[in-house]
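Here the complex is missing one protein chain, while the rest keep their positions.
To keep things simple, chains are lettered A, B and C as they appear, and every chain counts its residues starting from 1.
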Amino acid sequence: MNAFVADRAPAPVEDAGERELLLRVDNVSLAFGGVKAITDISFDIRKGEIRAIIGPNGAGKTSMLNVINGFYHPQEGTITWQGKVRRKMKPYEAASQGIARTFQNVALFKGMTTLDNIMSGRSLKMHRNFFWQLLWRGPAEREEIAHRRKVEDIIDFLEIQAIRKTPVGRLPYGLQKRVELGRALAMEPELLLLDEPMAGMNLEEKEDMSRFIIDVNQEFGTTIALIEHDMGVVMDLSDRVVVLDYGKKIADGPPEEVQASQAVIDAYLGVSH
Amino acid sequence: MLYDIFIDPFVQMYDMPDFFLQVLWEGFVAGILYALIALGFVLIFKASGVFNFAQGIMVVFAGLTLVGLHENGVPAYLALILTIGVMGVLAYGVERVVMRPLVNQPEIILLMATIGLTYFLVGFGEFVFGGEPKQMITQELGLPTGSTAFEIGDRGLIILQHIDIAAAVIAVIMVTALGLFFNKTRIGRALRAVADDHQAALSVGISLNQIWAIVWFAAGLVALATGIMWGARSDVSFALEIVAFKALPVLILGGFTSIPGAIVGGLIIGFGEKIGELYWGGLVGGGVESWLAYIIALVFLLFRPQGLFGERIIERI
Amino acid sequence: MFYREAGQFKTSYKADQALFPILQDRIGIAAILLIAFVAIPLFASDFFLTSIMIPFLVFALAAIGLNVLTGYCGQLSLGTGAFMGVGAYAAYKLTTAFPDANVIVMVLLSGVFSAAIGAVFGLPSLRIKGLYLAVTTLAAQFFLEWCFIRIPWLYNDNASGAIEVPRREMFGFIVTGAEALPITRYFVVLCITAGIAYLMANVLRGRIGRSWMMIRDMDIAAELMGVRPLQTKLMAFAVSSYICGVAGAMMVFFWLNAAEPSSYSIRLSFQILFMVILGGLGSLGGAFMGAAFIWILPVLLKFVPGMLGMDIAAETVEHATFMIVGALIIFFLIVEPHGFARLWQIAKQKLRVWPFPY
Partner (left out) sequence: MFQGKKRHMVGSASASPRGEDTFPKILLHNAKVLGNRTAFREKEFGIWQSWTWSGVLEEIRAFSIGLQSLGLTAGDKIAIVGANRPRLYWAMVAAQALGAVPVPVYADSVAEEMAFVLGHAEVRFAVVEDQEQVDKLLSMAGEVPSLQHIIYDEPRGLRDYDHTRLHDYASVQEIGRDKLRQSPSLADEWERGFAGATGADIAVMLYTSGTTGRPKGVMLSFDNLIVSARNANIFDHLDESEEVLAYLPMAWIGDHVFSLAQAFTAGYCVNCPENMDTIDVDRREIAPTYFFAPPRVFENMLTMIMVRMEDAGKAKRAMFDYFMGVARKVGEKILNGETVGLKDRLLYRLGEFMVYGPLKNRMGLTRMKVGYTAGEAIGPEIFQFYRSLGLNLKQLYGQTEASVYITLQPDGEIYGDTVGKPAPQVELKIADNGEVMYRSPGVFVGYFKNDEATASTKTEDGWVHTGDAGIIADNGHLKIIDRAKDVGKLTDGALFAPKYIENKLKFFPNIKEAVAFGHERDMVGVFINIDLTAVGSWAERNNVNYASYQELAAHPDVYRMIEGHVDQVNRDLAREPMMAGAQIRRFLVLHKELDADDGELTRTQKVRRSFITERYGPLIEALYDGSSEKYVSTEVTFEDGRKGAIEATVEIRDMALHVAGKSFQEAAE
């Protein structure tokens, strides 16, 4: 459906399922009070792939992302990140280990400009202490400029030069989403989690966003896990898809395979789609 | 030292149960008054989400108006009715001038506005009634002034001020009345609807502005009652304003929107403060009453951030 | 209208990230500094310096301190007065313990103590937010106030229970104590306030300032971007309290000469909070504007009846001042809840796009 997807460079030679393991989720369960959000889910994300997590509303997709980046702590199961097994992790630890994300409802820093929002993504990479910051001249300024340069690359990449110094609160929704992607990219993540990156966008904005996602994946080699409702987009973008329904995994595999799976069809028909 | 902290106070409690009971009673009465002030906060917070810092000065203002009117020759009961009228005008004015233009602003702005209101009322009160403390017209209002002593077996006696008993009774009456008002009357139910969901309230055809005026009026009445009781125990003066800050820890304990919470919170703070002051305060030079309430609330917060009656918060993104 | 920006372009990030990238702003700031450092000392009367400029600068600094915490990091505090008090008492203890040490160094050092205490009371901010946090800071306010009264060691067992600033000299000038000239005090206060304001401007435009604003704007997102909430908030508490502490020390050392615990009461906390809110949360310039409004307006109001030839009792004037300030606060909150800084920003934007409306 998206004309540009055809432009995608030669298909990767190796099968996505055989690439190096980046993250594995084993038998994870999560509950709030008595309500089970996720039940015994296992899947993996491999280096360099675009992994989609789909499912009807309330299937536990966002909860799954929250577990991966440490915002929720699962009651059961383990998460293996780059070979290390863990149960619990603080969100900022996940961030420092290379997991970045965007949010379903844009979670930008409303009081700041586009530039500052993206600069905030560099927080972890900046180290000059308080006293250098007081002086500004010298090391702090040099560090700031070095990171500004990197941020400008992202601004250029996302084609948002014209809104560089606009407070993000004033931007239209589609651009806010783009800025949020920029902020996550500024972290130079190993794994980028995108929670419905195209929700509420029109066709043109969706196409732009799809192009950016593919470019991020190819230019920077960033592994991407995304939640998305638009099946066309999911089928075009992703290497592998995992399908959740009522907190349980019902399918996992390449897009065509998943699309053909009876369980998936039932799940989607069950919900009014 | 450790002995002074951990053993001695309890020994004292055992040795002098009459004193202990007297302390408890004092704590109870203080707690009732805290609870009354907190009640005023809760009423307004529940209906409009405004943390009304002016509740304290409203207490002073109501007391001053009552006494001031009487001083100028108005009979006590007429003065009381007139004061109620003044509180009504104040409520209407606040709704018109402060609340309506500031609707939908962040809570800190509304908080600031009520502090601005405090400044205004302080200036206005002093302007009209002068800055000196005044004697509450307890007798003229027909409130009891004597005291009764009870013997506790053979271990001593405790003295109960009648005015304190009256305060407790009035507090109970007010809480009951408010409870009935909220649950049984149309306006009361409307108020609860507002607290739960502004949109829903609007959709059943209730005017938010009316509700705010009513709520501020109700808070004014509570302030008047508090002012009379508190004034009867000491003086009516602007120093009373500081008492209003005590309402904050009370609310933390009880939750910002719960009427029973305000009562329970008030009592906990009242008891805690008196017992702390009299049994432990001496160790550090006394005067701990001024901050103990906050420390109690603080410790409490660290373990139960949602308050006694609140529900656990699950953060979502 | 006055902002003619055509032809101002930046060829380096250094220039682009300057504090005042617009030429007209640089001119404006230079003019203000010129007035503050040259015109006022040349022409101002002692009364003007002592009753208006010195307290204004002290309060402006305190407002900057609170603004760091509330305006930039989003943590509400009602304990500013007490943190200022800590600074005052610490400076007093330091200068009486080391009479020969440079008093300005002592004043600057005193902030370290309030920073430490501020950080301690900031600890609960990890779990507590908004109004609940206000309780924590109120606890600090009342507890510290109580300490100022009940711990005689703090005021060297003075019979009066107050701290009295001793005479100290520096480079042959008397800088503190009753004999210090207003002009000397003014210069000291001006240099410290301007210096700290500049240093804070640096912090606020860098990584640390950004991390505070991240916490303020969306704490969850900030955490997921690698900002450690506790460290960041504690740092804001510490920095804020340091500045408030220095302001508190300056308040007694260069303005009041003597201070009682009641000087640092909850009233002061509110006064500073008003300066911040009315000046504009998250704006250094706003702190100055707020301080000017809250401090200078009442002073001016006192002179109004006299100027109009009315004979009104001082008390009445004070009461009226309270009412007017209270009413104006409400008025400005209604007109522009984001304070004078926002009003100025809007005006500046209007001037920049003039004659267009946008």
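Here are some notes:
What we mean here is this: contacts are C-beta pairs under 8 Å (C-beta built on N, C-alpha and C of every residue); 3 or more make two chains touch, one makes a residue touch a chain.
It should be emphasised that the depicted structure is a prediction, and the values quoted were computed from it without experimental measurement.
Partners of the chain left out, restricted to shown chains and counted across the full complex, are A, C.
Among A:R164, A:H229 or A:K248, only A:R164 touches the chain left out of the display. Within the set A:D44, A:E76, A:E93 or A:E152, the residue that contacts the chain not displayed is A:E152.
Considering the complete assembly, subunit C touches the hidden chain via residues 1, 3-13, 15-16, 353-358.
Counting over the whole complex, subunit A has residues 3-4, 7, 9-10, 115, 148-149, 152-153, 155-157, 159, 161-162, 164, 215, 218-219 touching the chain that is not drawn.
The rule we apply is simple: only the chains that are shown with their structure count from here on.
Distance between subunit B and subunit C, defined via averaged C-alpha coordinates, is recorded as 33 Å. Those residues of subunit C in touch with two or more other chains are numbered 220-221, 224. For subunit B, residues touching at least two other chains, in rising order: 317. By the touch rule above, subunit B contacts subunit C in their complex via residues 51, 97-98, 101-102, 105-109, 111-113, 115-124, 126-127, 131, 242, 245, 248-249, 252, 256, 284-288, 290-291, 294-295, 297-298, 301-302, 305, 315, 317. Interface residues of subunit C facing subunit A in the complex, by the touch rule stated above, are 13-14, 17, 199, 202-203, 205-211, 213-214, 216-218, 220-229, 235, 239, 282.
For subunit C in complex with subunit B, the touching residues are 76, 124, 127-128, 130-132, 134-136, 138-139, 142-143, 145-146, 149-151, 220-221, 224, 266, 270, 273-274, 277, 315-316, 318-327, 329-330, 333-334, 337.
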